[in-house]
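Apart from one protein chain that is not included, each protein chain of the complex appears where it belongs.
Chain nomenclature is as follows: A and B, assigned in order of appearance, with residue numbering initiated at 1 for each chain independently.
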Amino acid sequence: MLKEKLENVRQESPLIHNITNYVTVNDCANILLACGASPIMSDDTEEVEEITSICGGLNINIGTLNQRTIESMLLAGKKANQLKHPVVLDPVGAGASKLRTETSHQLLKQVKFTVIRGNISEIKTIAIGEGSTKGVDANVADCITEENLDEAVKFAKEFAKKMEAVIAITGAIDIVADSNKAYIIRNGNPMMSKITGTGCMLTAMTTAYIVANPDRELEAAAAAVCAMGLCGELAYDRLNCYDGNSTYRNYIIDEIFNLDGDKLERGAKYEVR
Amino acid sequence: MLKEKLENVRQESPLIHNITNYVTVNDCANILLACGASPIMSDDTEEVEEITSICGGLNINIGTLNQRTIESMLLAGKKANQLKHPVVLDPVGAGASKLRTETSHQLLKQVKFTVIRGNISEIKTIAIGEGSTKGVDANVADCITEENLDEAVKFAKEFAKKMEAVIAITGAIDIVADSNKAYIIRNGNPMMSKITGTGCMLTAMTTAYIVANPDRELEAAAAAVCAMGLCGELAYDRLNCYDGNSTYRNYIIDEIFNLDGDKLERGAKYEVR
Partner (left out) sequence: MLKEKLENVRQESPLIHNITNYVTVNDCANILLACGASPIMSDDTEEVEEITSICGGLNINIGTLNQRTIESMLLAGKKANQLKHPVVLDPVGAGASKLRTETSHQLLKQVKFTVIRGNISEIKTIAIGEGSTKGVDANVADCITEENLDEAVKFAKEFAKKMEAVIAITGAIDIVADSNKAYIIRNGNPMMSKITGTGCMLTAMTTAYIVANPDRELEAAAAAVCAMGLCGELAYDRLNCYDGNSTYRNYIIDEIFNLDGDKLERGAKYEVR
């Protein structure tokens, strides 16, 4: 089931329009290529509608937003909606500044998103205004644990229902939910938080999975989250005692490049609630 | 012959001004350092003329163009022309949006370029308005094959004549042509298309080769294209079964770093038509 989601990406090679931050943009481009998709980055108001029109889907990441790119995000998002292209949101740092929180709300109001992916603090912020984001990382107080998992799943489903979108909350335990069903995913490695951009890369890749698997949004998003976490595990196993977070970043992208459907199916650790 | 082109870059260590996209800019800086040149990136209208004045050449790449940087490209390009510095154009995604196509035309009209490097779709777009760019990658329908090679060479020479520039069309087979002579280059590896920025890196490096080899534009550009393709082959040979596109990117830059004139001379696969 996850297997075909991955294979469809390699088959379709969807072209993904990214309006994203300048910190992790290169890694996002390379992971899109690694998973079988094609990236294009474009953020000028003069061209974003046209660029999004030739793509299969749009990835909006507010990581280093500015006045100019916010306008581009809105223009591209609305255009993608008109064309019925999937649009995915990564509300990086929502809660860390009024600009990020308000931009997230403005985007959610004016653009229909297929998937919203963030850490728990970011998602809480946009859902209930209560996340306590520590910069671009989740606040420990917010973390999803085995103890509060049922509550978190309920929260994710309710927010998914409200937004009519798949909600992906990633962290030590990941939740990918629509209004009815949630995947609880336990792939990944703690060292992934020591690399900049694992979240951004996942969101970019999720966009590709969604585009290549129309009408299977929940499963496609879950497959992308499993793929990222599994590759985090496989890449970790490759590290020797001299390697650190920079080599780890490279190996994660490499593992995504080499991942096939069978390996994903075997390695994915999830349950459905 | 190629050998001395490379050695001149290491000898001269030209300073290259880059107005380029934020996706692959780090790789462009590192490959310039790897080949023996020095990079400076600067894109504000207030300083680009001054920055280009202290450099040996200018690399203009429209990969993530915006209104502000387009003006900078024009200012810097004209200044470089005045100073008789070589200027190289990478019309990334020309054909993918009106903004990119028109900016390419505006640049070609207002700035004299020494070399124009792109994939076949981009070059066709700016030459005859007929390329069918798939985002930032060439459309398969446009690809240069052994069957249409003669025709493509003729096209490149004619466009070179019209532009009074060296035209470098890169893909599975590369063509580097002026109005009289074309290098057909068969270095490279298909996996290079699975890394973001091999084209951008090549254009940056070509600028360095051109600056360090005055009045030998055609040979210098051909040497740069051979060097990139050869390093794509050598880097591929280093990959093990766990490596993917991220490690491949690092290894290509590493191979450029370690390339010397003799290795280039031995490994270059080209014919002249």
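Everything that follows uses one rule, which is that a contact is a pair of C-beta atoms (placed from the backbone, for glycine too) under 8 Å apart; a residue touches a chain by one contact, two chains touch by 3 or more.
The structure displayed is predicted, hence computed values, not measured ones.
**Student:** Hey, which of A:S104, A:N213 or A:N250 is the one touching the hidden chain?
**Tutor:** A:N250
**Student:** Of the residues A:L6, A:A34, A:I51 or A:L65, which one touches the chain left out of the display?
**Tutor:** Of the candidates A:L6, A:A34, A:I51 or A:L65, A:L65 is in touch with the missing chain.
**Student:** Residue by residue, what part of chain B touches the chain that was omitted?
**Tutor:** 15, 22, 25-26, 29-30, 33-34, 38-44, 46-47, 50-51, 54-55, 68, 238, 249-258
**Student:** State which residues belonging to chain A touch the missing partner chain.
**Tutor:** Its contact residues with the unshown chain are 21-24, 26-27, 63-67, 93, 96-100, 134-137, 194-197, 241-247, 249-250.
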